[in-house]
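Removed from the display is one protein chain of the complex; every other protein chain stays in position.
Note that the chains take the letters A, B and C in the order they are written out, and that residue 1 is the start of every chain.
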Amino acid sequence: MASRIPAAVLAATGSVGQRFIQLLDGHPWFEVVAVTGSERSAGAYYGEACHWVLPEPMPEWAKRLKVTATEELDMDLPLIFSALPASVARTAEPEFARRHAVVCSNASAFRMDPYVPILLPEVNPDHITVLDRQRQVHGWKGAIVTNSNCTSTGMTVALKALQEQFGLRKVLAVSMQAISGAGYPGVASLDILDNVIPYIAGEEEKVEAESCKMLGHVAEGQIRPAEFQVSAHTNRVAVSDGHLVCLSVELERQASVEEAGLALQAYQAPEPSRDLPSAPCPVIAVRSEPDRPQPRLDRMAGRGMTTTVGRLRPDPLFHLKMVVLSHNTIRGAAGGSIYNAELLYSLGILG
Amino acid sequence: MASRIPAAVLAATGSVGQRFIQLLDGHPWFEVVAVTGSERSAGAYYGEACHWVLPEPMPEWAKRLKVTATEELDMDLPLIFSALPASVARTAEPEFARRHAVVCSNASAFRMDPYVPILLPEVNPDHITVLDRQRQVHGWKGAIVTNSNCTSTGMTVALKALQEQFGLRKVLAVSMQAISGAGYPGVASLDILDNVIPYIAGEEEKVEAESCKMLGHVAEGQIRPAEFQVSAHTNRVAVSDGHLVCLSVELERQASVEEAGLALQAYQAPEPSRDLPSAPCPVIAVRSEPDRPQPRLDRMAGRGMTTTVGRLRPDPLFHLKMVVLSHNTIRGAAGGSIYNAELLYSLGILG
Amino acid sequence: MASRIPAAVLAATGSVGQRFIQLLDGHPWFEVVAVTGSERSAGAYYGEACHWVLPEPMPEWAKRLKVTATEELDMDLPLIFSALPASVARTAEPEFARRHAVVCSNASAFRMDPYVPILLPEVNPDHITVLDRQRQVHGWKGAIVTNSNCTSTGMTVALKALQEQFGLRKVLAVSMQAISGAGYPGVASLDILDNVIPYIAGEEEKVEAESCKMLGHVAEGQIRPAEFQVSAHTNRVAVSDGHLVCLSVELERQASVEEAGLALQAYQAPEPSRDLPSAPCPVIAVRSEPDRPQPRLDRMAGRGMTTTVGRLRPDPLFHLKMVVLSHNTIRGAAGGSIYNAELLYSLGILG
Partner (left out) sequence: MASRIPAAVLAATGSVGQRFIQLLDGHPWFEVVAVTGSERSAGAYYGEACHWVLPEPMPEWAKRLKVTATEELDMDLPLIFSALPASVARTAEPEFARRHAVVCSNASAFRMDPYVPILLPEVNPDHITVLDRQRQVHGWKGAIVTNSNCTSTGMTVALKALQEQFGLRKVLAVSMQAISGAGYPGVASLDILDNVIPYIAGEEEKVEAESCKMLGHVAEGQIRPAEFQVSAHTNRVAVSDGHLVCLSVELERQASVEEAGLALQAYQAPEPSRDLPSAPCPVIAVRSEPDRPQPRLDRMAGRGMTTTVGRLRPDPLFHLKMVVLSHNTIRGAAGGSIYNAELLYSLGILG
């Protein structure tokens, strides 16, 4: 693995940053050579600076990396994974894109830029074609590619399979989201034990906008959002990992439960995204038991990259009801960014 | 309190039965003189037969009641509170109604009978007028009055306030329900710790049918369900008490968030239901904080009888989104049945 | 209640501070007229500055109090309840004691000062006699009286009853502590969901030292700790309120389980502490069920002031094993400080 592409992880000490480190351990194409953290942790070894919250042990190589401040990172790295908060990402990520780095970002800062794809390789790899215009418009030699909000991810994968076959008109989505989605320390235990918090700041707006953008198309070098309507309610529940979403969907062309099940089950990632190291297998797992998916039992399907759909049934108001589960820090965050980088690499855009 | 009406609690050792006992402790009008339980517990004192799961201590008088089998209960009691499972209620409750007892039931067995009201005193006290036909049709001297499914309760109270002012067209409801709703032992801890179960058998059908019936009207001695459409997703979460429901509502006449908030806040119980001992005060509490209601903080509003509504906001698909909370074993079960009995008593129907 | 003693609550916006406000609502002797908070919240109304985490609603009068910075508080108030962190308490509390205020403190800063009582009115009201020397030594006109660490509290009450009858030689204590003991936001939810944290910084040392001090005696104007030995293991578990402690106890004079049970059950607070508004009733509740006390079921015994003891049984190594439960933010924190103030008031030391 001598010739792996050197990469940095920004905000590597946080909970999504840790997932990047854990998932990149032994990656065949990418090698983490630098990690950044807050000023407080800059200068320390990652093994000391990081309060590791994952059950998987911290890789030995990671312990020995020196944490640098994000603004002091070597600017010539070709690949940047960003777990920065949006406010910091807004100024820091373009610094890297301006040089020749490709930034695979988990931050929301540039997601709604019409020249920046919110990329799900199994859904919209064609959105990569906007990168040329992105470079022109922003004057970047590199690029920024984002992954979606962790709640939008799973539902968009499921909706794509339905959109392709039947078209989409209306989507009502109600999430029950894991605490790891709020980072670390994140949600206070007093707020979530024996409780539900029916509010996550900014989340409903993201879900409503991002799913339409991801399911849209590229025209004149821009991403044009799809025109179906989305309404989202987002809630925090006492689950460690795995976002569950109840969906009510109205299609353009009505489908039976059986037809929808077949469409979901048969859905395949477009060609360039299929055989990448992080590609989900299957893309969508359809469960027929009455009480699945469940976060504790299904979040690790396909090593955390598969979207699980269950409880497909008719909806008295719309056409279909279903429940979708996706691992929020793997498919919905770090794993998604890595999958994006793999797609870019396989297409020759990176490195 | 010498002349209180003697009452029995059926299935008094279960979790809803325990709430009946706890809430009837010191009741000004009703006195529990008999409790029934399974054959296994028959003959034992309630204090021994019952695995008490409430934080409030078991009342001393209750400890000394002898548990009898339901079928051996004195048939001449005027008031029966039933926490029986539906399958048992179907045959046992009519036995009491046939004599002169008024059965205030938490069971679902007769809820969809057009001559049996699903009674929420703050919503539909006029449904009591079907009792005459009920007696004729079924040949009963007493009566059966049910309270609604615990999930339907809070949302129906909120919907009533909107229906009255603006009319209702469509309702999409997604619940996050407490484990106490499943009785004791009920949900296995392995199934709910770090998890959500996106399925509760029979619950979605109940929510869809009961809310329409409760918001319907009486015509020709029958209850005719209201004609708006309801779609429900029901989920179990790791909360002890308090069912939370995310609602998306389409009205007949569009209302702004402010108008809806005022309608909810101003809603009062119809006259006969207002000053009863268990009447909620207020009927609806409207919270303006962005993150309320929450089960742990708001379930005991109005001693567990108030319905709390929050997060009123526009819905991109329908008109309004909101979150509703109701205590499932108080307002949604035992407390609701007691409130029903109080209404019947105050109207001279009971005793 | 026109002539109630005016009191301030320091650090009133935190979780213990909130308990002070909630428990002092309607207090017959004390009236909260001032609250302090961090610089960030100074100047705002308490109703806005405080993220209220208690199920009991915030009292209306509290909402309208202006939060001041602790150092700008009126120095002439006779009664100060302190929920300050130890580091701040160390300098701030003597400022008030220097004037004529009596500071009833929940902070650990002065607990190990031999002239400052760690006061449990039902255990060691005689320790108040050191206050004269306290004033001399420290040059204060007022006084500082502390309550104990929340984990030491319940076990010390139980140990007192045994010490009085049988003497104490060795105590091994293993706690399972509620998250509210760490304040708000306190424990991160990711750290405690589906987990136990077998460590609480500084806690074991406090438990080992404070219980001996509280069970000690006054000699030559100082408090001399009792001489039995204590070893503590402290753990954090996913419980909202209520600290559970497993105790193994070696007595000076061996007692049977029955004798110990009688001693615990018969224990009464010394005369001056018996009829105060916050006095626990009973002081100790002894449960005979095999599986009690439990935090969810027993923490509110005696309105949160009673210590519950159960599972009394022989210990193969020592003499007795038992389990002790105490509400950590009521008896173990705010309620304890208020009880202390009541004792001082009733003895004419305050106001």
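Points to keep in mind about this one:
Here, contacts are C-beta pairs under 8 Å (C-beta built on N, C-alpha and C of every residue); 3 or more make two chains touch, one makes a residue touch a chain.
Everything quoted here is computed from the prediction, not taken from an experiment.
Within the full complex, the residue among C:Q165, C:N235 or C:S346 touching the omitted chain is C:N235.
One of B:A49, B:I179, B:I284 or B:L350 touches the chain omitted from the figure, and that residue is B:I179.
Residue C:I197 is the one among C:A42, C:I197, C:V218 or C:C281 that touches the chain missing from this view.
Taking the complete complex into account, residues 15, 53, 179-180, 184-194, 238-240 of chain B touch the chain not shown. One chain of the complex is left out; on chain A, the residues touching it are 53-55, 193-194, 240, 296-300. Residues touching the missing chain, restricted to chain C, are 170, 172, 174, 176, 193-199, 201, 208, 229-231, 233, 235, 237-240, 244, 246, 248, 290-297, 310-311, 315-318, 321, 323 (touch as defined at the top).
Everything below uses one rule, namely that only the chains that are shown with their structure count from here on.
When chain centres are defined as mean Cα coordinates, A lies farthest from chain C. Of all residues in chain C, those touching 2 or more other chains are 53, 193-194, 240, listed in ascending order.
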